[in-house]
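Only a single protein chain was left out; the remaining protein chains are all shown in position.
Let's turn to chain A:
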Amino acid sequence: MIVEQIMKTPVITLQPTNTIAEAIQLVRQLRIRHIPIVDAENHVVGIVTDRDIRDVSPSIFRIHEHLEDLQKPVSMIMKTDVIVGHPLDFVEEVAALFYEHKISCLPIVKDRKLVGIVTETDLLYTLIQLTGAHQPGSHIEIKVPNESGMLSKAAAIIAKRHINIASVLLYPDQDENYKILVFRVQTMNPIGIINDLRNAGYTVLWPNLPGVSS
């Protein structure tokens, strides 16, 4: 999946000459946390986050003092070393970027112009879509030896029941000789599949509560 498929458009922006007060209003009204700052050509020249705004907002004990400060331009508080992405970037890379740089938003730039934005919220939403958790289905975990071909063998057993697979995840078990296959299957009655898998010698974790046998 690429960024183009998950980025938000149009982007709410301000220009460097807009006031801090305007930024505060945008953040509050639209419940957003990041405002890219662009110039007349729509080039990203900075970014203002809700944290930057909080830093310059008066304390709640001094709410009516120094209001003139809020009339200063956002160019005085914006961060200018902005990390940007491209519409063709991979979504996984964006996740790594967020983690590595401890940031939570990525303006997306094409031909040097701002075309979209991806936030942590969008990434999380995408992850939910990828796991298939937004469609009705049952969730089955299968513990398999860490060998090639296990996924297709397990999937073949499910296919025999003509049940659609909404998503598959694969993660290592605590014991490195094993892996856990997670299937989200579109049925309310996975008992048949579970019995087939168990009869074929697989360990099915459903549900998987430590200390409780299923």
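By definition in this document, contacts are C-beta pairs under 8 Å (C-beta built on N, C-alpha and C of every residue); 3 or more make two chains touch, one makes a residue touch a chain; residues count from 1.
Convention: contacts and distances are computed from a predicted model.
Missing chain, UniProt protein name, picked from "Manganese/zinc/iron transport system permease protein", "Acetoin utilization protein AcuC", "Potassium-transporting ATPase KdpC subunit" or "Xanthine dehydrogenase small subunit": "Acetoin utilization protein AcuC".
In the full complex, the hidden chain is touched by chain A at residues 133-140, 161-164, 184, 186-191, 206-212, 214.
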